[in-house]
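Would you mind keeping the following structure in view while I ask a few things?
Of the protein chains in this complex, all but one are displayed in their positions.
Going in written order, the chains are labelled A and B, and every chain counts its residues from 1.
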Amino acid sequence: MRKTITVILLIISVLVPFMAFDVLPVIGDPQSAPNTHVSDYYIENAIEECNSPNMVTAVIVDYRAFDTMFETTVMFLAGLSVVIILANKPKRRIPAHSSLRRMKDAGGRPIYKTVNKDVMISVIEPVILIYAIYVLFHGEVSLGGGFQAGALIGMTYLLDIMVVKRDRPIFDIPKARAAAIAGFGPLIYALTGIVTILGGGLYLEYNKIPLPIHHAELHSIGITAVEIGVTIGVAGTIITILNALMERISFDDDND
Amino acid sequence: MIENIPVLIVLLPLCSALLCLALTAVSRNLGIFAVKLSCLASFVLSCIQLQMVVTGGTIHYAIGNYAAPYGIEFVIDSLNAVLLVCFSLMGFLTILFAENFGNEKRPMLVGAACAETALLITGILGMTSTGDVFNLYVFLEITSLSAYCLISLGGSRGVVSAYRYMLVGTVAATLYLLGIGVLYSVTGTLNMGDMREILDQGGYDGAMLTAMCFLIPAFGIKMALFPFHGWQPSAYTHAEPGSRPLITGVMGKVPALAMFRFVYCIYGTDFRFVRIGLILLGIFSVFGMLYGSLMAMGQTDIRKILAYSSVAQMGYISLGFAIGTPIALAGAFLHMLGHVFMKGGLFFCTGAIRYKFGTVDINEFGRIYKKMPLTCGLLTAAALSMIGIPPTAGFFSKWYLALGAAGQHEWIYIIILVISSLLNAVYFFRLIEKVFIRQSSELRTRWESEVLELPLTIIIPVVICFIAIFGLGLFNVRIVDILLMTLEGVGL
Partner (left out) sequence: MMTMINTFLATKGIYFLTLVLLALGVAGIIVCNNYMKKLICMNVMQVAVIFFFLCLGQKSPGTIPVAMDTAVKASQYINPLPHGLMLTAIVVSLGTTGVGLSLLLRIREKYGTIEEDDLIRREDLMTRKNKDGGDRK
């Protein structure tokens, strides 16, 4: 039964191209519809309107900033969901499979004993953090942005967990707290929009931030503010998920 | 300030959801209070917005002040405005209702579940307002992710059904993305209005047909239309009891609205293959109406009965889309509005009975009306409305559907409509019989009070749903007039 379905699907996937591919544009055609209509406007006006030479950043956090706000919210939502789902653990533990137990024994020393933690904490982590901040504030000019910076900060926390023994971590952030922190990221983003409303503009209209400077500068400030929000959101989410996976607590909601 | 109402309606629940955990850490009820307040505010704002739309016509709100095809746009026509009022009201009621079902010992978990519900409301309101196809995808994902989480909160069965829903739902979202990818590849825009203008120039029939092949299954899965409904009964049955009215009542309706937008607002009725699509939709809905009603007759768990009946009710809504005249579309949307309160109300009742007696098996409901008169009043009203007895909302929506079908000479649809209503009557009268006539059974009361049958936060949703079911029926002419302001321009 299942094999038949597969075969049918594969046959369809071979046949469809000859019917449907006529409608799609030729690869790399500069005159195709996606490459002309809206895209030209973005490329030609990004520098002037958004003060951002990186056009992808201009599209993400200025022209379509509203999407990105909810994208950050999706990150927060994922972290929150993982916390909630893993908040309950089973009353009876299922015994681990025997092969797994053997693997644990064969694994040798735990990782925090094999890595030199002084080098890790005092040399590598500061470099990563500085790079994260560079990526964050340089995102509108060259490649980079809030997501990458947030991921780098999250990685620093991951390194900490890996090199330091579990019961004595350097930064101890309980997972519900971490989720609350992750919530502040999208909130900063949303409040940037509220500020523009208070300045008399529409939502996320960076020109109307009530500060007495040139409009290009205002766009920079707006973009930086939302990028900081994205960074906090992503970093908080990564820390939340790590914590939630590491400390599993009780599973006692099975009363249905 | 007044021109920012469309975006504020979506933003208020979002901000409160983001703050909810931090506020809960400060004080255990503050977070939930903030969410309640924001949902109430967004309901009030949507009422003001409805007033504005009725007097001033469609609102276009360009976010970031970038004109339509370049930025993201919210489009509020009379249809959206009415649905927003209904959905935000239901969201507020659910938040009120949900606080009775949390785990008292773990306030952070209660706060987190409340934040999830608020994000679900955000996603639903955003999907209703937006005029941009990719923005719709983002909101769709917010809605589904929070729904997966809320379903998984209902114990281990809930986790399994949430996982199944997640697999199917992600396939649907991916198909949707593929569909808009095909449309984007020929039009080069993501804005709905702009897309319509470009597609109207003609010559895009192949691309539109390809996109439709992806979009109809995508929305079908999300709204649990008949052949794609596999995930729905177990997910609705095992969802977390507090947020279940929202999940069952509203979550399936928004993809239906999105489907309407694609079929009638973006493609338009002069699309060459529109007939094929509508006939396909009609076949799906006819079988769905029969199948859902027949399956519901065989169940004894009240949650399962209602879940299967939802499959049938989604069939009525898509039947309205399949007929396609303005009157039939108005009937479909009236049914959508009514069904939000009927199904939501029935799940409020289920939750209330479960809260008081701890049972969901209808065989144990003997003469429950003596102990819970208000709840049973709503149960009866909603059941009568489901069957379609005047003057409830269900009768008028079916009446408009039948009028539309008669206008198009689609007699088979009318026959199926009547048969399905009779089948509804069979299992809902069985429910009413259990509640009123059967031998009274010994049920242990879990919640005692001298004055009220239930806590106030359960009574308010129950009473408002009761009023809404009759209100929608009695004022149907006015509502249909408002709906027709938009629908006149798009129907067949």
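Here, contacts are C-beta pairs under 8 Å (C-beta built on N, C-alpha and C of every residue); 3 or more make two chains touch, one makes a residue touch a chain.
For clarity, every value in this text was computed on a predicted model and none was experimentally measured.
Engineer: Which shown chains does the chain we cannot see touch?
Structural biologist: A, B
Engineer: For the chain not shown, which residue from B:136, B:149 or B:289 touches it across the whole complex?
Structural biologist: B:149
Engineer: Which is it among B:44, B:171, B:213 or B:389 that touches the chain not included here?
Structural biologist: Once the missing chain is taken into account, the touching residue is B:171.
Engineer: Using the touch definition from the top, which of B:163, B:399 or B:470 touches the missing chain?
Structural biologist: B:163
Engineer: What does the interface between chain B and the hidden chain look like in terms of residue numbers?
Structural biologist: 134, 137-138, 141, 145, 148-149, 152, 156-157, 159-160, 162-163, 166-167, 170-171, 173-174, 177-178, 181, 184-185, 190
Engineer: In the complete complex, which positions of chain A touch the hidden chain?
Structural biologist: 2-3, 5-6, 9-10, 12-13, 16-17, 21, 24-30, 32, 34-35, 38-40, 42-44, 46-47, 53-56, 58-60, 64, 67-68, 71, 74-75, 77-79, 81-82, 85-86, 88-90, 93-94, 142-143, 147, 241, 244-245, 251, 254
The criterion applied here is as follows: only the chains that are shown with their structure count from here on.
Engineer: Show me the residue ranges of chain A that touch chain B in the complex, using the header's touch definition.
Structural biologist: Per the stated touch rule, the residues are 20, 22-25, 32-39, 41-42, 62-67, 70-71, 73-74, 76-78, 80-81, 83-85, 87, 176-177, 179-180, 183-184, 186-187, 190-191, 193-194, 197, 201-207, 253-256.
Engineer: Across the complex, what residues on chain B touch chain A?
Structural biologist: Spelled out, the residues of chain B in touch with chain A are 1, 3-4, 7, 11, 14-15, 17-22, 25, 61-66, 69-72, 103, 106, 108-109, 112-113, 115-116, 119, 122, 126, 134-135, 138-139, 141-142, 145-146, 148-149, 152-159, 182, 184-190, 198, 204, 206-207, 210, 238.
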